[in-house]
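Here the complex is missing a single protein chain, while all its other protein chains stay put.
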Amino acid sequence: MENFPVLLTILLSPVVAAIIMAFIPREEHLLIKCVAATGTFISMALSLYVFFAYDQSLGGLQFVQRIPWISDLGVTFYLGVDGISLPMLLLTNLLGFSAVFSSWNVNHRPRDFFILFMLLVTGVMGTFVAQDLFIFLLFYEVVVIPIYILVIIWGSTKRVTKEYAGMKLTIYLLIGSAFLLVGVIALFMKTTAIQGAPDMSFEGLARAARYLSEFDQKWLFALMLFGFGSLLSMWPFHSWSPDGYAGAPTAVSMIHAGVLKKIGGYGLIRIALYILPAGAKFWAPVIAFLGVCGVAYAALAALAQKDLKYIVGYSSVSHMGYVLLAVASLNVIGVNGAVANMFAHGIMAALFFSTIGFIYEKTHTRWIPDLGGLARQVPRIAVAFMLAALASLGLPGLISFVPEFTIFIAAFKVYGGLAVVAIAGIIITALYALRAGANTLFGPPRPEFNHLRDIRGPEMVPLVVLGTVLVVGGLFPFLLFDVINSGVVPLMSQIGGALKIGGAF
Amino acid sequence: MDNGLWLSLAFYLLAATILGSAFLVVLLRNIVHSVLWLAVCFVSLAGLYLTLDADFLAAIQVLIYAGAVCIMVVFGIMLIQRADMKQTNLFNKQTKAAAGVVALVLAVTGYLSAVTQWGNAKTPVPKETVGSLAELMLTKYVIPFEVAAILLLVALVGAIIIAKEVKG
Amino acid sequence: MVEFALYNAWLVPLLPALAFLAIIFLTRPWPMLSALVAVGGIVASFVVSALVAYGVFTNPEFLEKPLVYAVRWFSMPGLNVDVGIQVDPVSAMMIFMVTMVASLIFIYAIGYMKGDPGFSVFFSYVSLFAASMLLLALSSNLVEMFVAWELVGLCSYLLIGFYSYKISAREAAKKAFITCRVADFGLLLGLLALQIVFGTLNLVELSDKVAHYEKYTTFGVLTLIAVLVFIGPIGKSGQFPLHVWLPDAMEGPTPVSALIHAATMVVAGVYLVARTVFIFAKVPAAMELVAVVGAFTALFAATIAVTQREIKRILAYSTVSQIGYMMLGLGVGSMTAGLFHMWTHAFFKALMFLAAGSVLHALHHKADIWEMGGLIRKMPVTGWTFVVGGLAIAGIPPFAGFWSKDEILVAALESGHYVLFVMAAFTAFLTAFYMWRLIFLTFFGEENPANHPHESPPVMTVPLVILAFLSAVGGLVGTPWAPVWSQWIFFEHPHHVEPNYWVMIGSVVLAAAGIYLAYQLYVVDKAKVKVKELAERYRHIYTILYNKYYIDEIYLWFNHTIIDGAAKLIYLFDIYIIDGVIVNGLAYLTGLSGESLRVLNTGRLQNYALVFFLGVLALVVLLAFTGPSSASLTLGGVK
Amino acid sequence: MNVNLSLLAPELFISALGLAVLILGLIVPKDSRHGLGWLTVFGLLLGMGITMAGWENQGTLYGGLFVVDQYAVFFKLTFLVAAFLVVLGSMRYVDMMGDQSEYYSMILFATLGMMVLASAGDFMTLYLGLELMTIAFIVLVCFRRNDVKSVEAGIKYLLLAGVSSAVLLYGLSLVYGLTGTVVIGEVGRALTARPVPALILGLAMLLAGLGFKVSAVPFHMWTPDVYEGAPTPVTAFLAVGSKAASFAVLLRVFIGALPAVWAHWAMLVAVLAAVTIIVGNLVAIPQTNIKRLLAYSSIAQAGYILVGLITATGPGIKAVMFYAFLYVFATVGAFTVVTQYYSVTGSDEIKDYAGLSQRSPLMAAVMVICMLSMAGIPPLAGFVGKFYLFKTIINDYLWLAFIGLIMSMVSVYYYLKVALVMYRDEPADPAPIQLSAPVALTLLIAMIVTIVLGVYPGPLSEATNVAAQSFWR
Partner (left out) sequence: MLPLTVGLTHYVVLSALLFAIGLFGVLSKRNAVAVLICIELMLNAVNINLIAFSKYITPTLFIGQLFAVFVITVAAAEVGVGLAIIIAIYRNRLSVNLDDFDWLKW
């Protein structure tokens, strides 16, 4: 087990599943779904193993794999996990596995669907285990195209057409990544000039970037901020997010809102902040401001929505505002909170989208005025919905409370009044989350939904898996935080000099 | 100097013919007339080459251009213009714009060529032009030469293929 | 045994929590079994609590030093949060009271909820509710307390909205949660500030540090923190101006009302203030605030209660008013008095709610007291127990309410809060009046022929009787002559109250006056002419009171006009400006430029040649007029 | 004169092959001319082998007139690979067109022209190589001589190529006049940093003439028309072979002969690259014909490759080579799909590609992957190529990097519109498209190489590094 390439196996398991599926006749729906489930299950099981086998006392990168890759770019095929990437990896696999079951009823071209979905999951995972910027970039956009195709075929047209939604999602993120790419290339050239030899690993870049001029740090960080920020749906670069989620099929919404978005936050911490701390320090107030804007703005916008997916879409923009605010606080607590909140939001948003997916599948509508009283007819869906809604509003005992709490501490300490605005967001969040829940699930049951069949069998998997994580993570936050902390502390101590912001309180 | 004077005279004369006939080629409305003036232009060019001590080139010019090319063009015209030849070579709608652009191009090329301090080797050209060219072609420049041969083959085959009547 | 209970007090919240899990995952299909599990859980918890209480109240060491055991919940550099159990007299009293009342309510609910399709779910919810409340009581850390605090809120949400198919229930639940959220926002800010300033949220450590707060922060900040923390209780305990959710919470099943209003949720605010009293004690201004809010709320709610017609709604406003009393007690510096009132109130208010539930049960949920009357003949147990509750709340000795109310009044007077004292005294009069108005209209006078009441089954009446007993004697633990209560429940040093006979007599007179007035108006005057006349004469005041000072309407307006309006505005801005103009606009421009450039490819090859030579010209011009120097200046290019 | 003929082996082999195909066409009966395709394919494979074998065998012939360095060899390999893939993927199409022997020999002679171009050490060889390639292409473009579009494309290409050759020649003649030599290396030594007026003119004309061949804006106008009208395999070969060869010679001329005035032309090339990228990508957006769309996209690609020229350094040359190589696979892959689809349906309109993903998942996948590689989406080869290209200019031409990368993301828009039609829509005729083995092989090669080069570009990167270093030897 010592030298077993765990991460590579995790990464390749869905790919292998996809390849197997390609050779299954397209009519064998059940077999295809089983293969997909198996592929993601292996990844999930292994990532759970990695999560618990990770030696927190040792910290740092573990399960490392390095293969020289491109010599003149200093690229190594460098996989590894630390406390920051580990939760993200686990999250991806939890969601990947759940999403397969959320899509259990896809009967329109399921083979294509699941093949693309496997690629999507692999791409997302790759970004979290890559420790080399180039390899990170390779995975970074793998996901874009499967998502586009998934949206245009299996998506749904509501306020905007699915074609528009998919295209907007794709192009928006790609343009963001174009800026990121410019930043990366410039960073690469500058660090190569400093070191004399190219090195694309995160550590190598960070080592060399220390000698960058302050000006360079600032503008490079700005580019990365734009790139990662638009992926994180940082206000005002968020408008792809609600439309995109609304157009996407359930599984894509789950993965996209659940983990893909988090690549933005992860990149911001693991790459931008780590490599360019001085730039981060310069831009932190701006990030905080945009984060707070996002929290308040998107929460209010969510309040005005009548389509369930739009509510969750705006809600995710709002929640990512917290992540930004946390990152901007530039201290251990904040970054801990940011990573944890990404994990928490991932689980919660995925459960939300999964549930909405089931509601839509069964009632053929997501329009709140057309819904109501579902709690009586489909109680399990109602449970899932309420779990997600309550997690969304940061109910203690569910996974998102402690992350938000830590974020608030960090942000309140650093930004005071600005943070208060963000914290006030919890009120609006409660308002829209409960309103959505009340108007969908409660009230007089509608006779037209009497025949609905509650989720059962494989459909229960997302609720069970994600709900369990939601509760367990909420009751035992140290499970999550100890791991994250073991990654954040070394990172922050490495860049502490550049930040020169007062340490722990 | 005497020689130079004659040369100058010849140059101006030939230049005037070349430019005049070239103008006519462009301006005339009958394509056959244009081709005829083209032949005149080519012949005078051959004369110009003689003033540049390029007798072999002059010969080729007459043979290939004034002879072969012009005849070929006339054949071509005959194949496609079976009716009246009078209005066969008209100007298109962008003539004015073209004139403007050409004027600018001419101004730029003419000016930039004219103001350049060109070198002048002041060495006479060896008399043995044909021999020297032949030797160059078959030794140092054999690759371009062979390529030219293949090129002609390609052109030949290509012309046949393209012009071949389509059956059925 | 006692030792075991003391050191394993975590069982107290855990047992109901386990009951919750067991019902949800195992016994849900079998209602009676579920009920048994729930009752078993809470009774077991009561037993442990009783042992804990016994252990605490027999060992004065707990007065000096609370028993705390905790485990790490999560930690990172600069932030350590423990979860633990803090056993001291206050928490022991609290869990004892909560488990006792809750046990009775659970048992009562077996009868009350019989036949309800959500029977099992109901018991799972109330179990969770009890667990949360007990965790709140035992918390050793403010974060933990906040967690429990919110869980209590969640359970109240679930229970108020228990009849979720009713739109009113759904809205009431939402309103309760969101109103509390607004308050929690303040509380959360306060907790954050505490953590940031003092670096800990453990109660024991915090109280040590706050004692020397000068080392950490300024007086101003501490004041702010105290005020922020107090916002939480304002919401949770239904104090003005966040009391609006509480009357609406009557939409839940009656046992829930009892649980929420009597023993548990609403007094959580009082309990929190008591738990963090070390902060308030340092900040007189915050104490004043607590006292003023309490007194004002007491009076304010009482005035509303006078005009209400629905039985549970009157009780709800009475609760608001009574909690105002408790806050007043805490605010004037007597934690002893405040908590004492909480203790007695738990019994008599639970009693009244359950009795009211019994009435509603009998009348098939017809709630208007004007349509009742003479019920005592058909429902003697319910009626007479309710009367006991009425006497207790009105403050007639020796019933429980008298002692605690008296103590608060004395504390207010002694601390020099004369205005507040007068307000409280007047409230006492009003309380007696409206409560007896209710009793007279409901249980006495003429029967309404439309009703066919019948006494409730023993499973409901037995708890009523027990509670009536407790309401009668529960105050005896804290009489001025035998101040057992104040020897155990106090802050810093025992608060010994000398019996103040003037206040005693005064309050009894006021209570009697209130009851008499009610008797005159509602019993003697059979046709209720005078009442109608009064209502007519003071029409405006009556309307305002009947409409609860229009506070609900103001909030509704604020919510629907300001918040939703802003939401709508932002949404429109989002889709038309950010998305429409900027994002789609850029995309449209891109497409448009493509379309327009495309037209240049006319298909005429001579156009192409023309463009070609324009290109050549452009190149020449660029080359000729942009040397390396000027070009590099303009486009940042050549080295 | 002692001539090391082994250096000429690839060229000799290909010309022999071309002649053989031509002659065999006269001998072989009409029905079995199909075999000529296979002969060409295997011949090209052998040619690749011969060329590869000469990787270490470097030298110059005739005093620098013919340069065989690894730079040239790499490009020759690129052309041969392109020709190989094009022929392999289009044999059925060619059988439908008829005149196989002429077609294949033209392809081979065009390849020969490119190879000569890659090795050209002087202007005359350069010119003849260029013209050999061009004339062969002209013939190929109007090979479907009963198709109006094909012939129209032919005449457009002929006349515009003639004009551009004249301009190029004019420029070459001026450079010759100024330096007294036509050998590229000697020109480079003879020129000084201060340009005389005629050199400015010559520079502009060279850039325009070669810009025409690589279809740089504003010399690109012929590209869409010719690409649309030409037989699709020819378009593919035109897009990859002709373009790559022209880039090979563009680099040779500008970096080899004109480094002295680099400071003057660098900015020009940068502007040209920017304009090309912008116009190519923007105009591709509204296209409805797949070939036209790919034409505009190839214009944009030319803009990207031009970026590598700007710095006139080893990494830039390397980037150009790298990109040219991967571009071959992406383009041929896409065009092979177009060819195949045309043979089945007779349409090149994008809307007619509806449901391709269901009729032939492989074709749809190859199309999407190839297009996205052109757009530079990781982990496909195009991304690595763009990375190499832009890394050379990032320090001095940041604005160009922004333009280039943002426009490459814009380009995804029109590529995805094709994907949209192929994947979302239901096919009009749901019958699966049967791929013949060679076509399937071509598609697989294109797809796999495009992915592999994107994921593991190490070896190619090494090779291009070596080749780029050989440029100055």
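Labels A, B, C and D are assigned to the chains in the order they are written; within every chain, residues are numbered from 1.
In this section, contacts are C-beta pairs under 8 Å (C-beta built on N, C-alpha and C of every residue); 3 or more make two chains touch, one makes a residue touch a chain.
A quick note: this is a predicted structure, and the numbers were derived from the prediction, not measured.
Put simply, the missing chain touches B, C, D once the whole complex is considered.
In the complete assembly, the contact with the undisplayed chain comes from D:F123, out of D:F75, D:F123 or D:Y414.
Between the chain not shown and the residues D:P224, D:G280 or D:G404, the one that touches is D:P224. One chain of the complex is left out; on chain B, the residues touching it are 4, 7-8, 11-12, 15, 18-19, 22-23, 25-26, 31, 34-35, 38, 41-42, 45, 48-49, 51-54, 56-57, 60-61, 64-65, 68-69, 72-73, 75-77, 79-81, 88-95, 98-99, 101-103, 105-106, 109-110, 113-114, 116, 118-121, 123-126, 129, 132-133, 136-137, 141, 144, 148, 151-152, 154-156, 158-160, 162-163, 165-166.
Within the complete assembly, residues 123-124, 127-128, 131, 135, 138-139, 142, 145-146, 148-149, 151-156, 158-159, 162-163, 165-166, 169-170, 173-174, 176-177, 180-182, 198, 224-226, 228-229, 287, 292 of chain D touch the chain that is not shown.
Looking at chain C, the residues touching the absent chain are 598-599, 601-606, 609-610, 613.
Going forward, only the chains that are shown with their structure count from here on.
Listed here as common contacts of chain A and chain B: C, D.
Chain A has the Cα centre that lies closest to the mean of all protein Cα atoms in view.
Inter-chain spacing, taken between the CA centroids of chain A and chain C, is 35 Å.
Separation between the centroids of chain B and chain C, computed from CA atoms only, is 101 Å.
Once the centre of each chain is set as its mean CA position, chain B and chain D turn out to be 31 Å apart.
Listed for chain D are residues 197, 200-201, 398, 410, 413, each touching two or more other chains. Of all residues in chain A, those that touch two or more other chains are 171. The set of touching chain pairs reads A-C, A-D, B-C, B-D, C-D, using the touch definition from the header. Considering their complex, residues 168, 171-172, 236, 239-240, 243, 297, 300-305, 331-333, 336, 373, 375-376, 390, 393, 395-397, 401-402, 405-406, 408-409, 412-413, 420, 423-424, 426-428, 430-431, 434-435, 438, 441-445, 477-478, 480-482, 485, 488-489, 503-505 of chain A touch chain C. The part of chain D that touches chain A in the complex is made up of residues 357-358, 361, 368, 372, 377-379, 383-384, 387, 390-391, 394-395, 398, 401-402, 405-406, 408-410, 412-413, 416, 419-420, 423-424, 454-458, 461-462, 465.
By the touch criterion given at the top, residues 72-79, 81, 143, 146-151, 154, 157, 161, 164-167, 169-171, 173-174, 177-178, 181-182, 184-185, 188-189, 192-193, 195-196, 199, 563-564, 566-568, 570-571, 574-575, 578-579, 582-583, 587 of chain C touch chain A in their complex.
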